[in-house]
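Could you have a look at this structure, given as structure tokens, before my questions?
The other protein chains are all here in position, but one chain of the complex has been omitted.
Per-chain numbering from 1; labels A and B assigned in written order.
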Amino acid sequence: MCLFLYVFSIDVAGVEMIISRKTRLHIWFRLLLLQASWNFERLQGIGFFYVLLPGLRKLYSKEKLLEVSRKYTGYFNTHVYLAPMVAGAVLKLEEDQASGVADPTVEVDDFKEMVAAPYAAIGDALFWGGLRPLAAGVALFFAVKGILWAPLIFILIYNLVPTWFRTVFFVRGYRQGMESVELIQKHRLPDWAIHTKETAIVVLGGLSAFMVFTQLTQHQLPSWLGLLTLIPMVMLGLVARKGLSTLFLVFITVSCIFLIGLFWADVVYLFTSWGARE
Amino acid sequence: MAINLAFGALISLICGLDRVAILQIMISRPIVAAPLTGLLLGEPLVGLQIGVMVELLWLARLPVGAAVPPDDTQVAIASSVLAIVLGQRFNTSGIELLLLCLLIAIPLGKVGQYFDHYARQYNVRLIRYVDSALDRSSLLVAELQHLRGLTSFSLAAIGTYAVILSGGLLIIPFLWPFLQQPLSYSSAWIQLSLPLVGIAVILGTINVSRAITLFCASFCMSFLLMWLV
Partner (left out) sequence: MSLVLTRIDNRLIHGQVLEAWVPFVKADCIVVANDDIAAKPLKKLMMKASVPSRMRVEIGTVAESVALLKSNQLDRCKVLLLFGTTSDAVRAYREGLAFNQLNLGNLQANKGKARLSCTLFLDPTDLDDLELLDQAGIRITSRCIPADSERFWRKLIPVYKGRV
């Protein structure tokens, strides 16, 4: 909360901003609803128009406003957490166009289209592919221990970076316009995504070991048995790589364990009844 | 019981919208949604246990572009509600009922994928409304169309919840007497296996070279550490 109030309070000295702070906040809140009308034909298209509308209203009027609006209802899709940056930059470019500062041959539309797919790729890798498993892995340590705060820990760890992207990068996008793409290029985010994923795997490895170890100590079984779990897990991983569905794997695993459980119970029963007869 | 189901529906709506339509602050993840349901229904630990089991299962299915992942949010919420409501009815608090609810909910969750698909398909018609509103030069109508999309996503979320819940309420009371005893032999191990299957699937599909080697190294190291300590 403090973060984004702080962020929105900074205006660049000497640069005139047509879109007021209030409107920018309005746009920022609308960005939270970006995907409300997600559909297979234009994906986030209508959402992007909805987001920009308060800003466009400040820049254009009447016929021109309608014309510009029509331009923004077209096909658009990017990652939700990076959309604020695109929106910020597009607002800046539109502002320059409206005030006649910018070269009118530069199509704002082209910019939007140019960054959408790369930003989507970067965001998917970093947030969905990397950060989400990492945050889940860390939070599950607490959850497995039965700590009820685990969900809160997950939300806090996970949202730290996305919130940063959503606020700071929105403002940067608006300030720097077209140059904001350098921000993404400079930080080499795809490589960060790989590092996050690697960390996530290490955490998940620790988590599996922790869960197996706890289970074995609870059942008073020798703990070296836990290393054997690696065999079925690696097998499942290889099978999953072939494209088998999770549903199928869950079904197979659960029925195997269930049947082994029944069989073992029978064996134990036979032994005890045999022992009783002796 | 009715009030419990209604509370569940409320959570299902809020968390279901967080999945795609609004916010994306990840209250839709099972690890958050299930304990939240449990908290509201008075048994947060049940929710937490379910959250742990469901969270990792479909974590590897990323919502990239137009791909629709299975609806783990509704599976987590509905199975928590089922476990709590039926637990009160059968007067048990063991892990067996929890597992049974979950194992019924997981395949039913497949329905969620279709509902989500259908909602996104339905929203295509909003484009026409927006275009015609712009032709009539009424911007207000055009921007309101965007919010209409929320209705279809809400219906998809509630619909999935209702299907899983009614399926569970129909099937589980029938299966419970037969499966309670057999499940008790292996329940702890099944509980352990679900997150591990999820992790295995993540390992198989994550975009990291030598993911499995890295995982095995980390697993052995941690195991060794815990054994030593």
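Operating definition for what follows: a contact is a pair of C-beta atoms (placed from the backbone, for glycine too) under 8 Å apart; a residue touches a chain by one contact, two chains touch by 3 or more.
All values derive from a computational prediction rather than experimental measurement.
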In the full complex, displayed partners of the excluded chain: A, B
Sole residue of A:Arg57, A:Arg175 or A:Arg241 that reaches the chain not shown, by the stated touch rule: A:Arg241
Which residue of A:Gly129, A:Gly173 or A:Gly226 touches the chain not shown here: A:Gly129
Residue of A:Phe29, A:Tyr75 or A:Trp149 in touch with the missing chain, whole complex considered: A:Tyr75
Among A:Ala87, A:Val108, A:Val171 or A:Ala193, residue touching the chain not depicted: A:Ala193
Chain not shown, touching residues in subunit A: 40-42, 75, 77, 79, 114-125, 128-129, 181, 184-185, 188, 190-191, 193-194, 241, 243, 245
Interface with the unshown chain - residue positions in subunit B: 61-62, 64-67, 117, 120-121, 205-209
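One rule holds in what follows: only the chains that are shown with their structure count from here on.
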Inter-centroid spacing, subunit B versus subunit A (mean Cα positions, whole Å): 17
Interfacial residue positions of subunit B with respect to subunit A in the complex: 20-27, 29, 31-32, 35-36, 44-45, 48, 51-52, 55-66, 70, 103, 106-107, 110, 120-124, 126-127, 130-131, 134, 137, 139, 142-143, 145-150, 153, 182-183, 185-186, 188-190, 192-208, 211-212, 214-223, 226-227
Residue ranges of subunit A touching subunit B (in the complex, touch as defined): 32-33, 35-43, 45-47, 49-50, 53, 57, 65-66, 69-70, 73, 77, 80-81, 120, 124-125, 128-129, 132-133, 135-136, 139-140, 143-144, 146, 148, 150-151, 154-155, 158-159, 162, 194, 197-198, 200-213, 215, 218-219, 223-224, 226-227, 229-230, 232-234, 236-241, 246-247, 249-250, 253-254, 257-258, 260-262, 264-265
